[in-house]
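The next block holds one structure in the form of structure tokens; read it before the comments.
With one protein chain withheld, the remaining protein chains of the complex are depicted in position.
In order of appearance the chains are A and B, and numbering begins at 1 in each one.
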Amino acid sequence: MKRITQHPLFWPVITLALLLVVSALFQPSFLALTWRDGHLYGSVIDILNRAAPLMVVSLGMTLVIAVRGLDISVGAVVAISAAVAALLVGGSFSATGEVQAVHPLWVALASALAVAAACGWWNGLLVVKAGMQPIVATLILMVAGRGIAQLLTGGQIITVYYPPFFTLGNGFFLGLPVALWVAGALWIALHLVLSRTALGLFVRSIGGNPEAARVAGVRSSAITLCVYTFCGLAAGVAGLIVSSNVKSADANNAGQLLELDAILAVTLGGTALTGGRFTLAGTVIGALIIQTLTSMIYSLGVPPEVNLVVKAVLVFTVMMLQSAEFRQLVARLARPDKSLAGNRR
Amino acid sequence: MKRLLPLTVTIALFVAMAAFGAVRYEGFLSLQVLLNLIIDNAFLCVVAVGMTFVILSGGIDLSVGALIALTTIISATLLDLGWNPYATMATVLVLGAAFGALQGFLIQRFNLAPFLVTLAGMFLARGCCYLISTESIPINDATYAAIAQARIPVGGGASLTIGGLIALAVVAIAMRIAHSTEFGRTVYAIGGGESSARLMGLSVDSTKVGVYLLSGLCAALGGIVMTFYMLSGYSLHAVGLELDAIAAVVIGGTLLAGGVGYVAGTLFGVLILGIIQTLIAFDGSLSSWWTRIVVGALLLLFCLLQRLFEGRTPRAS
Partner (left out) sequence: MMDSPAVVLQARDIARAFPGVQALSGAQLTLRAGEVHALMGQNGAGKSTLIKILTGVCTPDAGSIEMLGKAVTPESPIHAQELGISAVHQESHLLPNLSVAENICAGRYPRRPWTRGGGIDWRETERRAAELLAGLGINLDVTQLAGPLPAALQQLATVARAVATDARVLILDEPTSSLDADEVQALFALIRRLRDKGVAILFVTHFLDQVYEICDRMTILRNGRFVGEYACAKLDAHGLVAAMVGRELAASERVPSTQTATKGDAPPVLAARNISRRGQLKPLDLELKAGEVLGLAGLLGSGRTELARLLFALDDRDTGDIAIDGKPVELDGPADALRLGLGFCPEDRKHSGIVADMTVRENIALALQARMGLTKFLTLAEQRQIATKLVEALGIKAASIETPIGQLSGGNQQKAIIARWLATHPRVLILDEPTRGIDIAAKQELMNEILELARGGTAVLFISSEIDEVVRVSDRILVLRDRARAGELPRGATEDAVYSVIAATHHP
């Protein structure tokens, strides 16, 4: 029993399960799944679908945090990626009433992803080559990125009319949302790369002890650069899902507060902000927790505004639990008779 | 003197932009246009001053925008309930200071990352805003209205608002604190090297809490100034303002790593942000979101310059 409770995924899973149970108690039909219109239908499917963009971004963020970094520009990159895709696809009504894309779909998608990856690479350059603190380096893109996205869309919300574009955010495959498949595929691909190549080992060593990793001959700079690039790419994928889902690109609102949710998802899942060990599964569960919470609050009839307060409490709790000083305080309070003589600083 | 170099660069940049505007657009360089820079950005100025102290100590405060919004909403709500306007102002100031102090305490006592604590604080404050009201609450109080409309003549037909006056007063008081009080000097010392400052016996812990208290207080004061400006309380006020405040501080010459910078620089940082917007407005053809891009580019430039500057001056760990 003790071994189960000490498993790193224990608390995230329990939290998620708790949320699902509470939701089901308040809304009996919560866990119900039906088959409708050729796909699975139900509150749970809804949660999975909505959580997909967050899952994707959080997966990218996990690696960045694992190397002791941070990327707060992912929201802006989502907006940029959505804008690029929407602009390139566009969609105009032809004489026959069919909608044609301005550029082939694959060009639009590939361009959006390329731009997003370039954003990530830019962040990585600032951190690795210019030696900037990650918060500062990614703050710049966070500030300027929205402006760039606005520039691309001309301040308008660009509506996409080309139906094939919508499958990413609205379609279903084998009964489950396409977005979920994409998130799942990314998770599996990442897992394979991390466990079948040396990348996982290198990332953990860089985050665990950057100096030791360097002495051991790990090419820390190159790997860190790759990690930031991937984070940008992941944000790009999320941008495609989001814009596909709402059939438009809104440079102002797309990805708003997403970076904060992503950091929260990563920490809820058990990856420490101090870097080193990380868990992809934990991050996925963390994203699900956040989305389930949002849905639960909504379905409970509680005003959605409570969402932010709850997230704040969650962040505080996780932070305190990860703080050594806090754990020491709790340990001391739990054992008031323990002698402290000679133990100083 | 070498230490005034960043400040000089900032002031030079401001002068250059003003000159550019004067040359390119008619009526750009009137006194009122310049005063408008302060009037329109008074709340940003107040908040950025508080942020300056936090950044000087090597920290960061992401909650200020949300605190401003919370201040406006609480003010509007209290006034609606019939509270005395001055009691309202005093209350929100105390609340802001308390909020900041709480964040500071958590950061100092449990050695938490300032970025995270103030991020959670931002969530919390913004969430409380939404809980109180999602709609905009107009402020109808007579005193507030009077303050909002008051104009202090400065000469030459130009005038300043009370908000603008408060902003300038805050800058002056902050300059005094930074230069002449033990608290202010300890802030610089912490930024120069926290462990060295501790070894010197300076009261590092209480000062660390103090800077966040000050930042919360400034955010609340900025919120009050905003209520004069907007005459409403709204949970969506000041979204993203913390980034503007940080940008103003950095462009003003304060190192993000801490220890180096002047409050006067922040004032010019705010003026530069204001003048960018004014230039774009005067131009008319550029969309307003160019502001975000220019601010981002300036931030990058100043950060890179700071890395060069830091490379020359070795810092104590």
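Definition applied: contacts are C-beta pairs under 8 Å (C-beta built on N, C-alpha and C of every residue); 3 or more make two chains touch, one makes a residue touch a chain.
Predicted model, so just to flag it, every value in this text is computed and none were measured.
Between the chain not shown and the residues B:Gly50, B:Pro85 or B:Gly259, the one that touches is B:Gly259.
Across the entire complex, the residue among A:Arg204, A:Lys247 or A:Lys311 in touch with the chain not shown is A:Arg204. Screening A:Ala32, A:Ala110, A:Ala189 or A:Ala216 for touch with the missing chain picks out A:Ala216.
In the complete complex, the residue from B:Gly163, B:Gly192 or B:Gly223 that touches the missing chain is B:Gly192.
Mapped onto chain A, contacts with the missing chain fall at residues 196-199, 201-202, 204-205, 208-209, 211-219, 276-277, 341-342, 344-345. Listed by residue number, the positions of chain B touching the unshown chain are 2-3, 176, 179-182, 185, 188-189, 191-193, 195-197, 199-202, 259-260, 313-317.
In this text, only the chains that are shown with their structure count from here on.
Separating the centre of chain A from that of chain B, both taken as means of CA atoms, is a distance of 30 Å. Across the complex, chain B is touched by residues 70, 130-133, 135-137, 139-148, 150-151, 154-155, 260, 263, 273, 303-313, 315-316, 319-320, 323-326, 329 of chain A. By the touch criterion given at the top, residues 60, 106, 109-113, 115-117, 119-121, 123-124, 126-131, 134, 235, 243, 246-247, 256-257, 287, 289-297, 299-300, 303-304, 307 of chain B touch chain A in their complex.
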